[in-house]
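Heads up, the thing below is written out as structure tokens.
Just one protein chain is left out here, and the rest sit where they should.
Chain IDs A and B follow the sequence of writing; residue 1 opens each chain.
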Amino acid sequence: MSKDRNVKVSIENLSTAFEIMGSHYKAVDDVTFDLYDGEMFAIVGESGCGKSALALSIMGLHDDSVKIEGSINYKEKDLNKMNKEERRKIRGFDFGMIFQEPLTALNPLVRVGEQIKEVLSIHTSLSDSEKNNKVLDLLDEVGIPNKEVVVKKYPHELSGGMRQRIVIAIALACDPDVIIADEPTTALDVTIQAQILKLIDNLRIKQNTSTILITHDLGVVAEVADRVAVMYAGQIVEMGTIDDIFDNPMHPYTISLLRSIPNSDNNNKKLYVIDGIVPSLQNIDRTGCRFSERIKGHDDSIHEENPQLREVEEGHFVRCTCYKEFDIEKSQEV
Amino acid sequence: MYKFILRRLIIILPALFLVSIVVFFTSEALPGDPSMQELMNRPDATIEEIMKIQERYNLDKPPLERYTLWLKGTLKGDLGKSYTFRTDVANLIKEKMFNTFFLGMTSLVIMFSIGIPLGVFSAKYEGSLFDRTVLGYNFFTLSVPSFVLGILMLYYFGYTLGWFPTSGSINPSVYDSGTQIQKLGSRIYHVILPAFTAGILSTTTIIQYLRNEIIKNKGKDYVKTARAKGQTENIIYNTHILRNSFLPISSVLGFYITGIFAGSVITETIFSYPGIGKFFLDAINLRDTPIVTGLVLFMSILTLMGSLISDILIVSVDPRVRID
Partner (left out) sequence: MLEIKNLSVHFPVRGGILNRVLSVVKAVDDLSIKIEEGEAYGLVGESGCGKTTTGRSIVGLNKITSGSIFYNGDEITSTIKKNNSPIREHIQMIFQDPYSSLNSQKTLYQIVAEPLRNFGNRSEEEIRKRVLEMTLQVGISEDALYKYPHEFSGGQRQRIGIARALTLNPAFIVADEAVSALDVSIQAQVINYMEEMQGKFNLTYLFISHDLNVVKHLCSKIGIMHKGRIVEEGTVEDIFENPQHIYTKKLLSSIPTEHPRDREKVFKFRKEVAKLHKETEHLFYDESGRPYDLKEISPTHKVAIKEVNNV
């Protein structure tokens, strides 16, 4: 599937390090992946795995104290080497972003129509009436009824679902090539979640926008993703098509995660519990397999000394060799 | 909007009524009245003469009747006659009020024109040398009482350097025969020292408020959204962040206005500036109850108006505050 598609963004050896008490710690550690044309690429992981830091790095939204290494190649240019002004012009125009919390993501003092218009003013030379028309078109596109009324509303006057549609309209305003959605439905009710996911997916298909969907929810992944990367402690531990991940998960972490959510298979059974806790940023052991200490019932020889993300099947990548020996039943018994 | 203002004005009425009762009867409780003064000045005054004075000021009537008489007069704009100056309190206050108002407004202008830029820039360059200098300035203005700064200013700029006048609100000869522009010039010349004293000392709160708000708003999600839109840092700062940061300031602005008037007592006394603050102090010393009552009432109205102004400002700048 991936062979006949064009690479839209190619991320190589990307690291994002935060400064804590004078030292830098990598929250994103050597991440490499390609984002294909028009695909829905999900990045899934628990809090603290670095998925949001990765999203902000691609958008260039970290402040200056954050050290970013590696390259983000887009249209034959490395975004990471660009100066601030060049980078700014790409944001909102080529790359749009959808945030988690639609209420706080909007300026409380500005009418929502104006907030959408702001993007058009930055990146286009449209006349005022053209911009107003474009705003109304965008509201149509994100499925907002009574658009003439809604443009004049303030964020607090709209429901959570409507606000998120406004945030999506802002991200879409300049027909970007890439959309990064960071937990776009986490703050919403389930019935709204389904609608918003569908909307993001439909817009992707319609405009052939490559979308990176950041989430902690495997259900959201199962619903819309084409390809999935699973992150743990700053690294991608497994990456493959949606079917690879759900039907043939290989990395112990992916297998464990899938087993720990309540579903129709484990009803009335004990849920699988991953031993230990997610290490905090300063406490990540950066030598060897980062998941090793959370695997029980296996000896350390199953891990690689310097684990690499390898393509084990076509398009299916797994980090470390421990997947070959890992037996979840054995890990649970101990 | 006008409905909201009207409704708020209606709520003020019962509050004013209560204030009038409290003000009247507390100043009633102050010892001394003109008949006693007369007695002190002329120990040989006859009972009849004393009775006559008491009659003139309605002092012979029971307190409740005196209150209704006073209230009726006040509603008509007649605050009674001063014991010491023997003229209408309203007329006496009018002159001083203008002076105090002029001083208050000038110090407000000084306060904002110093406070806002210091607050805005110290927040923008948080942690810089400039920011730390402003912090030091804040400690200074917070810890120096107005009478100390006032006396220092008076001594240095008034007496030692002789740049500014040391008392009064206008040059008497200009007051008598100057043109309008000369009058204004003289007034400004006289107001500068007291206004700076009051203004500089009030900058602390505004700087702190603004700085905290801006720093808080800098980290807000909508700022991230604006960046994700590709907005330039300057516009993000000047429109998104500043607009949200000025919001809480507008809510205390009304109280600043009353604060300026209330705080004028000390400044005006130090600079012998003929405003209501100094007048108020004098009136208390002279046991001139009608003046004290009139001034306290005036300050109360100002406070109520100040809170009304604040409310109107909040409602007009923050769409989240609902009027009904």
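One rule holds for everything that comes next: a contact is a pair of C-beta atoms (placed from the backbone, for glycine too) under 8 Å apart; a residue touches a chain by one contact, two chains touch by 3 or more.
It should be emphasised that the depicted structure is a prediction, and the values quoted were computed from it without experimental measurement.
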Contact residue for the chain not shown (choose from A:L61, A:M82, A:A194 or A:I328) = A:A194
Key: Full-complex contact with the absent chain, from A:I20, A:V149, A:I205 or A:I277   = A:I277
Key: Hidden-chain contact residue, picked from the options A:V220, A:I284 or A:C322   = A:V220
Message = Please output the residues of chain A touching the missing chain, sorted low to high.
response = 46-47, 189-191, 193-194, 197-198, 216-220, 222-223, 225, 242-243, 246, 256-257, 260-264, 266-268, 270-274, 277-278
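One rule holds for everything that comes next: only the chains that are shown with their structure count from here on.
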Ask   = When the centre of a chain is set as the mean of its C-alpha atoms, what distance in Å lies between chain A and chain B?
value = 56
Inquiry  = Using the touch definition from the top, list the residues of chain B that touch chain A in their complex.
reply    = 220-222, 224-232, 240, 243-244, 247, 317-320
Task = In the complex, go through chain A and note every residue touching chain B.
result = 59, 61, 88-93, 96-97, 99, 101, 104-110, 115, 118-119, 122-123, 154, 156, 167, 170-171
